[in-house]
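All protein chains of the complex are present and in place, except for one that has been dropped.
Naming follows writing order (A and B), and every chain is counted from residue 1.
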Amino acid sequence: MDGIQTVFKFFLNQKTTIGYSFMALLTVGGERIFSMVSFQCPCNKSQNFIYGFVFIVGPALVLFIVGYFLSSRTWKLFTGCCLDPRKLCPKGNSCNCVYVFAQITVGACIPPAMWLTVALLNGTFYECAVSGLENNHVVDLFCKGKTDTCRAELPRVPCGKSSLSPEDNQELLLMLRAQSQILGWLIVCIATVMGLIGTCYKNCRSQVSYLQLKFWRKYIEKEKEQFDCYATEYATKLADRNLKSFFENKDPEAFPFPSHSSWEDIS
Amino acid sequence: MDGIQTVFKFFLNQKTTIGYSFMALLTVGGERIFSMVSFQCPCNKSQNFIYGFVFIVGPALVLFIVGYFLSSRTWKLFTGCCLDPRKLCPKGNSCNCVYVFAQITVGACIPPAMWLTVALLNGTFYECAVSGLENNHVVDLFCKGKTDTCRAELPRVPCGKSSLSPEDNQELLLMLRAQSQILGWLIVCIATVMGLIGTCYKNCRSQVSYLQLKFWRKYIEKEKEQFDCYATEYATKLADRNLKSFFENKDPEAFPFPSHSSWEDIS
Partner (left out) sequence: MDGIQTVFKFFLNQKTTIGYSFMALLTVGGERIFSMVSFQCPCNKSQNFIYGFVFIVGPALVLFIVGYFLSSRTWKLFTGCCLDPRKLCPKGNSCNCVYVFAQITVGACIPPAMWLTVALLNGTFYECAVSGLENNHVVDLFCKGKTDTCRAELPRVPCGKSSLSPEDNQELLLMLRAQSQILGWLIVCIATVMGLIGTCYKNCRSQVSYLQLKFWRKYIEKEKEQFDCYATEYATKLADRNLKSFFENKDPEAFPFPSHSSWEDIS
């Protein structure tokens, strides 16, 4: 029994890791489903680019916005700021507000970066998008050393229905996929390097030591949990009191309750 | 045992997420069933558009109205407002009433938006609808670079029974599907962006801080639960008393009961 508890505790401590792994699995699964079920390159000069582009950028945009939605810090920052704009920058300088907003944005960037990586490593969307480009330099680059029909037939390459020889077609496809995967790895590398530099910088500017930081992080987590508990308990009590007084047609009893300004303070 | 409790609590907290996932699954499943079992494009110039349009817009309209039905706020707003129109706007200004109505409408828009997205991402309905359009510009756009029979044969393309070559037919189908999916992604992106802006604006105008808002949301939820409990209990007691007095032919005992006006107030 003790062993199971240890194992369970271990997994509870790895909550963030599990969360991110789950997100990564979802992204990979979603990409698989989209590229299998839904994605079919139109192989049409005028539509290829916009179609591929929509499948690469659309889900990334949606995930980016969902990232903002799910971050409770977004709402902490924005709640009530129209009526009282001073709340955005409580210390008088606008620096803090920009800093918090940047933090939220960076957090919201993780899921779209995952999507871009997975989509580019797979390569189907990129093949379709790039084969529809009308820029002459790009087309010349692809068709170097090929027959003249290559230029006109390029948009049909992803469907395998071009009038080029099967070898040329296969070669073009492999080239496009290789470019896509190189781009994907570049995004991964740049994102991890930037993540390391950003986290270093953030920790570097911290005024407390590492262990104290660790303690405060634990405290904040516990406070959130306890707040939910207390809020539920007090809400239940308050609802109970109000409804009882309503049904029994009596005046409600007094109830200790925090004032409006103290709510403002803790937020 | 503690672990199971934690897991269970976690899922209880994710009620909204689970609800929306379930709704999304239902929409996808419904769309699959419709497009497999029920939908068969008539491939007829005069009917294609109206048939496809009905399958795209019909369920969306039904879901929109069901959304109104399932929102308890709709009934809170409208109940009794014919006999006493002042109830719609208790504060004298009609602004509040319009605001609540807009909130309900936005909530009711989510399921139809889901349907439109799923239906357009699949593309079957759109193919049928657009291939029946009689607008010359649209038809010219589709048939650019094709033989002259394309114009006449376009409505038969979704059935694969046109007299065009199979390649041209396939190409037209892919083009239509691509347009449909691009439209679908556009709807998703616009909906999420508008959702973010709307929620931001709503939170921004809130007079209380984020944590207080969180507490009140919990309170309202608890009050609803408790109200159901209390109502059941008092209704049982009241029924018991009235029936007992009826069968025993005695006058009913006094029963503490809220007055009509206090019912009006809490609604």
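Going forward, a residue touches a chain if its C-beta (ideal position, glycine included) is under 8 Å from a C-beta of that chain, and two chains touch if they have at least 3 such contacts.
Here the structure is a predicted model, which is why all the values come from computation and not from measurement.
**Student:** So which shown chains sit in contact with the chain we cannot see?
**Tutor:** Taken over the complete structure, the missing chain's partners among displayed chains are A.
**Student:** Can you say which of A:L77, A:A108, A:L121 or A:C143 touches the chain missing from this structure?
**Tutor:** In the complete complex, the chain left out is touched by residue A:L121.
**Student:** So which of A:S46, A:T105, A:Q181 or A:N242 would be touching the chain we can't see?
**Tutor:** Going through A:S46, A:T105, A:Q181 or A:N242 one by one, A:Q181 is the residue touching the chain not shown.
**Student:** Since one chain isn't shown, list which residues of subunit A touch it in the complete complex.
**Tutor:** Its contact residues with the unshown chain are 3, 6, 121-122, 167, 171, 174-175, 177-179, 181-182, 185-186, 188-189, 192-193, 195-196, 199-201, 203-215, 218-219, 221-223, 225-227, 230, 234, 256-259, 262, 266.
By definition in this document, only the chains that are shown with their structure count from here on.
**Student:** Upon optimal superposition of subunit A on subunit B over Cα atoms, what rotation angle is obtained, reported to the nearest 5 degrees?
**Tutor:** 30
**Student:** Distance between subunit A and subunit B based on Cα centroids, please, to the nearest Å.
**Tutor:** That gives a centre separation of 25 Å.
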